[in-house]
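Report on the structure given below.
With one protein chain withheld, the remaining protein chains of the complex are depicted in position.
For clarity, chains are labelled A and B in written order, and residue numbers in each chain start from 1.
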Amino acid sequence: MISGRWSAIFQSVTDTRSNASFLLPILLIAVSPPAALAQETDPYDDIDATAIVRQADQKLRGESSYGSTSITIVRPDYTRELSMVSWAKGDEYYLILITQPARDSGSSFLKRGKEIWNWIPTIERTVKLPPSMMSQNWMGTDFTNDDLVRESSIVVDYEHRVLGEEEIDGYLCWKIELIPHQDAAVVWGKILTWIDKKDFMQLKAEFYDEDEFLINTMQGSEPKEFDGRLLPSVLRMIPADKDGHLTVMRTLSLDFDLPIPDNFFTVRNMKSVRPED
Amino acid sequence: MLIIIAWRNIWRNRLRSIVVILSIAIGLWAGVFTMALVNGMTEQRTRGTIRTFVSHVQVHTPEYVADPDERYYIEDPLNLYAVLDTLTGVFAYSPRMRLGGMSSSPTGATGVMIYGIDPDVEQTVTDIHSRITTGSYFTSEYRNPIVVGEKLAEKLKVHERSKIVLTFQDENGDLTAGAFRIVGLFKTDNSVLDATNVFVTQESIARLYGSLRTHEVAVFATSLEESVPIREAVNQAVPDVEARYWGQISPELGYTADVLDQSLYIFVLIILLAMAFGIVNSMLMAVLERRHELGMLLCIGMSKGRIFAMIVLETVFVTSVGGPLGLAMASGSVSFFNHRGIDLSVVGEGLQSLGMATVVYPALGLTYYVNITLMVVATALIAALYPARKAISYPPAEAIRTL
Partner (left out) sequence: MLLKIAWRNIWRSRRRSMITMSSILFAVFFAVAMRSLQFGTYDRLIENVVNSFSGYIQLHQKGYWDDQILDNAMAVQDIPELISREIEEVIGVYPRIENFALAASNEKTRGVLVVGIDEGQAENMLGLSTKITSGKMFTSASPGVLIGERLAKNLRVSAGDTLILIGQGYHGRSAAGKYPVSGLISFPSPTMGSSLVLLPFSESEVLFSTFGLATSLVIQIKNGKDVTNIRDKILALTDSSSIEALTWQEMMPELVQTIQADSSGGMIMIMILYLVISFGIFGTLLMMMNERQYEFGVMLAIGMSRLRLIGVLLVEMIFLTLGGIVSGVLLAMPLQHYFKANPIQLAGRQAEVMESYGWEAAMSSSTDLSISFTHAAGVLIVTLVISLYAVFVLSRIRPVEAMRP
């Protein structure tokens, strides 16, 4: 690959790779398009991009978590608000309870391993979501059911490579390129993600198809401390080709590693679960 | 005696006789050719649909026939294959794995029917491989190749070499997904199926599903007539499967292929009526022309009945010449065009946009030839009656007057 060749050429000249982390704050001030930097030299070759991504991913997870979120769906003709609370345990279990608006309040979504269930109180029924629903937009947002239950793993399904550094909202970030493994069941051709160097927050992500057209952009902002972790409290999902379309996800509270038993995540429980506190 | 006179009469006025003979011949030819044409079109449609979609026979488990659920698979396919191998009417057969699922691209998602096939075997049974418009039918090196219809690619806004993700339930009922690379796009005359059917290798889909299952075995026969015998043989010899032939799988196809349109008979009737009137007119005109001769015959004592019979006999003779001539013309043209085909594109742009063949091969079974010949002969004879009656109605004295 290109980076290997370049680094070999410049090794004798720079020999600063091991000191990269020291030099970079200085370079930061002088740096103009960091892309230029990445093209000429590739001091990022040795950086374990995967480790960075994993760390960022881990921040969002824990053994378990409980949080409350509000979602705003913006469309040219209307705007919609949703509020929900969610419990998660590892990668296997996930339970979401809608609390607002009143019409949808009490609806819940349960992920158990690879199964997804939906409880609808107005008709008193649980429905197991078939594959045909997985790619549908979840509750009218720009996220798919897939995104919601994170069937694909940003760590496992991709190859990672640091392209350079960029500043986003005053935070210096790694710009990392994610290319899906050949077999990975993801639709994207490429994802670019910006992860803040200090606290490993994902501040931005761009989703491309294989023809390198930008399809979606995700922006993280307004970092807050949630149970000791600094995370962006606001996530914006912006489709590229649709004017006036936007989904905003605002994390209101998030607590980690509470003890939640496995049997909390059952079809039975999803019908009667209530928000904590 | 009358016979000889009738016969001589015919050749005496060659022009008139030739006109009537040709009328009959052309009428016969027209009737047969029309039927052959429409029959040819129908047969082609049937053969085409069988070749591209339905195949001659399909085998599933009885539960699958009632409810196409991936849980119902053929548990002992080898037994079935052994039986199929013994049947001489079987040209080739292709086992398939059939799963319902979702296909998605960065910009869209839609439901699909996933066919897990062995491409080398499948192409002996269906002709999708010959309908590839871009790319190829599985000649590439990709790990998970997929062939989809142009309509689907349009829907998902992808193209050849794009990646799409198929999501479906694995053998445990859990959701699973895999990335597939489009290696070819096809186009058939059924855009609905083009948007729904996708083809992958058995190996790649089984890997994701967890095991290889045979949900369906499609059989291509050596000829259309072998379809039902193959079905019977399979149903008898292999207990836990249900074989159906194309007429059962696609009833609309079955009916339209079985029976020649009644509406067609009506049109042929119109053609024959036209012929009949043509004959009537020609013969009436001839009778008019012959009034001297007929008047003379009456005067010399020939009875009206005999004159009537004479004219009818003349018609019989003329028909017996015109009939075989017409048949020869008919069967000749039908077989000629059967080989060569008639290019309909001059009159039918609709066909092309539907993706259907514009070349038609007329064909007709023997029974129809017989039916139409009988119809023509009957029509000719009936047509002759009126002029014959007219012939004997001339008062003899007037008739022999010249001018």
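Just so we're on the same page, contacts are C-beta pairs under 8 Å (C-beta built on N, C-alpha and C of every residue); 3 or more make two chains touch, one makes a residue touch a chain.
Model, not experiment: these values are computed from the prediction.
Touching the missing chain, out of A:139, A:185, A:205 or A:218, is residue A:139. Of the listed residues A:69, A:83 or A:107, the one in contact with the hidden chain in the full complex is A:107.
Per the touch definition above, the residue from B:10, B:38, B:97 or B:185 contacting the chain not shown is B:38.
Residues 73, 75, 77-78, 80, 103-104, 107, 118, 120, 122-125, 127-128, 130, 132-133, 136-137, 139-141 are the ones on subunit A that touch the missing chain. In the full complex, the hidden chain is touched by subunit B at residues 15-16, 19-20, 22-23, 26-27, 30, 33-34, 37-38, 41, 66-67, 111, 191-192, 251-252, 255-256, 258-259, 261-263, 266-267, 270-271, 273-275, 277-279, 281-282, 284-286, 288-289, 342, 344, 347-351, 353-354, 356, 360, 402-403.
In this section, only the chains that are shown with their structure count from here on.
The distance from the centre of subunit A to the centre of subunit B, each centre being the mean of the chain's C-alpha atoms, comes to 58 Å. Residues 113-116, 130-132, 134-136, 151-152, 180, 182-189, 207-211, 213, 215, 241 of subunit A are the ones touching subunit B in the complex.
By the touch criterion given at the top, residues 100-102, 104-107, 109, 111, 143-144, 161-169, 173-179 of subunit B touch subunit A in their complex.
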